[in-house]
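Below is one structure, written out as structure tokens; comments come after it.
Of the protein chains in this complex, all but one are displayed in their positions.
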């Protein structure tokens, strides 16, 4: 039985794992870089070990150092979170070799999932439909061009080692293909030191729909419903919801069956996610398996009632999944907004720095997973996800309106956030009607609409802003004109 | 349709009502006393009106002033919360007269519920069992003594105008009865200006089990399951949970049917709670109807998935309840701990003052309804309930362990709280086994056990405390011994 | 005073009409009077109730003629058509009888950001002698008379109190 877990991660996901461990009486070990002395995961864990410099390569990606801490702290198991080492099969293998339970799939299975080519092969054998494209790796840009012309532009160039939006390029003609080939190769080498590229048909007006699944060491496998994650920017998810507005019970079961087959085909253990493109014609095409806990897992927790981290621990302990597929019932509607530190108007450029003040929303059906606290810092060294705001409702409308109210309550001083954009999106008729697709932002001019909404907000707040300016000005004037000591008009000292 | 609601209350319940109104796009009007300028409900409402001095009688109980604000602000409806004017039928009548929707039962029905004698009569007619006692009001202390001797001591003296633990006294003999009669009369007159007393058999090892119910203006009535609220001090609830560990599905339906009859018997509209004593022999005795939203409503929201404030608004709008009894399914387990500002070791005396720092717990299955924020003040003028910490789990054990983790995370600087006591209770075998009764604290020596737990905690933290003291002392010494300016040992300035 | 919000192309005339005590004020924006109650205030922000509605504002990047406010989470830049420099000038002895006095005094407390003259320089009434930062705003202190700077009494980055001498001008 796992009694002590090292969390090889930081930020909100480290806190998320700690929370379940605490409730289960499992000890936790945090690791932290120079940048994270003052971070919440250090404060919440049973123990915390410093592992190096701020740059991920010198701390959160340093396998040897993390192994050293696991040995020193006597941990039984490691939870990798998402990102960092979570889908690194070398690290999983290193843990296996040192008799530390890696909370995730076995290294071989992870390797298979991570290799888009081999994975596609496995899916074809398991009769899980995949997107038309190169049967395997392309040999070079010439080969890529040949295949692109066979299946027809636009096509997508994907690094086998990419993920989460990185190492992907959509190209519309031979010229773009050659440029894209170069940059995808470069990005992949910069990130993981190697590159290998696939070509796939790029489908338009597609939806990104993924399935949570779980498979135990006894071969039991369940899917835990779909999540629709179509609202994205630069292939990065922004808003997720479950159920998907276009998945009915029949589709849910039918595709869910494919997902169970997919998990078995790669001999997957623990929790994973099977991602699909859902084409405008209703077809589902398998894209890849994310071999880890997803950022957006809380919406699945809301509608299933499950604690997915607890389920991960159970499976890692070798226990059978404590329920059957038929026991799972979807209850209500959940939405997640990823609250990023970024400037929507600067092409989502990261916005970092100290956060002197924060108000975290709460209320019935509201959950906020975040590392923010008043006085914390948003670091430029790590990803821009500050918080995950998740709401549940008995109806989609209830979850949506609760999300809007919570977004309004969410106050983060000091950095730009994606909150205003989400308010515009959630208020739009297109979102309400479920007209989702991965090009949603562009398709419905959301950035322009945000500009309009912000101007309207400024109009509404102008009188109050002027009032604040009047008080500020008059106070200043009064200080100049009379002695501060006997200025009884003002009880406030602005120094 | 209600478009603007005045909340004739303060604290967490005002915020709770505002939250649902915001999600539904309904405007809210807050009222506040001199003590509450800086309170969260003032900040969160669409509008806020000052209504008088800190003492409740000069503000939150001032019906004329509140009516004036309702007229000035153009509100359609008033939500009374709990306490204050929530069960005052004169106020309900005043609203009715002025064409303002009172979100609660009609004045006549409220009057009937509030009059314990008439209510008991109505229940007897509706075949809802009640506790043995005086058939109606007792005429004087002599009459009370006569009845007490008929039904046998211990008996309970209850003011018809009491509630929530006030205006109740348990007496064991004639002498105590006469003293109790005096003090219950006094308390009742002090609180509402009048007094009328009932005598009832006091049952031992009883459980306090209550039912949430809703009845609409069309006569549809549902019960929304039970809540067990047996853990109390001085007849004030501390911890509530649903389902009750001793209510099975058969009992739930059978007593639920009585509850529906009870609601109909008093022509109740909107949400209410029927309170029962459950005797050790398994019998349920009706005690009273609480004609308002209860403090502990969130646990019912968790297991039913309903937004009870939304349901209140629907019913107040004259809409039929949008579901049938058979649609309601209980999902999981919920616990509420009332986080009070009080000193357990000073007989739960109130502890008030500024709260410079607060950490509100969060996480999957955790909800915290509170008015606390860093820099707020706990006022001596109002009740001691600072926060309601509520957790949900698929199993009772999951809700319990989540509660313990959340209690550990909850940090409130500046006032004494009931948090340590709750940790002791939730860790006890008796609580885990569901051995609940209204004398739980005394029966299982919880205060003594708390003392032991606190000592153990101090042992565990002693080394860290000494470390903090060493740093403090050494810093002080270094300041005395060397010039602060060139004291390079210390980067910290403690002034 | 005149205020302008460029983003929405609107101008406002605003002032305090009356201080009612107990932190209550009557302010006037254009032609309308409003009730305003200050709940709390410091150099970085203000919480207030305006016409029965609570607002929270943070003051960022203030200068004499521009102030960036985040009000209820909405960032708004306000231009002030103000005469702060003139107010400071006047009260530093720049107007009327003070003309004969030797010493130029600071009428506000602040930090010395820059000194624009050297000892021995000839200055004209209204020339900038130094710039102070106060309440995060930069304010120029100007010569109250024509003359020669005999001595400078301040240093850069030092703090001056209200009434402290800035320079002697003869």
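Residue numbering begins at 1 within each chain, and the chains themselves are lettered A, B and C in the order written.
As a working rule, a residue touches a chain if its C-beta (ideal position, glycine included) is under 8 Å from a C-beta of that chain, and two chains touch if they have at least 3 such contacts.
These numbers come from a predicted model, not from an experiment.
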{"item": "Partners of the unshown chain among those that are drawn", "value": "A, B"}
{"item": "Touching the absent chain when the full complex is considered, from B:64, B:249, B:327 or B:459", "value": "B:459"}
{"item": "Missing-partner contacts on chain A, residue numbers", "value": "37-38, 42-49, 73"}
{"item": "Residues of chain B in contact with the chain not shown", "value": "408, 411, 413, 454-455, 457-459, 461-474, 476-477, 479-481, 483-484, 489, 491-495"}
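Keep in mind that, in the parts below, only the chains that are shown with their structure count from here on.
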{"item": "Chain whose mean Cα position lies farthest from chain C", "value": "B"}
{"item": "Rounded Å distance, chain B centre to chain C centre (Cα mean)", "value": "51"}
{"item": "Where chain A and chain C are represented by their mean Cα positions, the distance between them in whole Å", "value": "47"}
{"item": "Rounded Å distance, chain A centre to chain B centre (Cα mean)", "value": "38"}
{"item": "Junction residues of chain A - those touching two or more other chains", "value": "408"}
{"item": "Chain C: positions in contact with at least two other chains", "value": "53"}
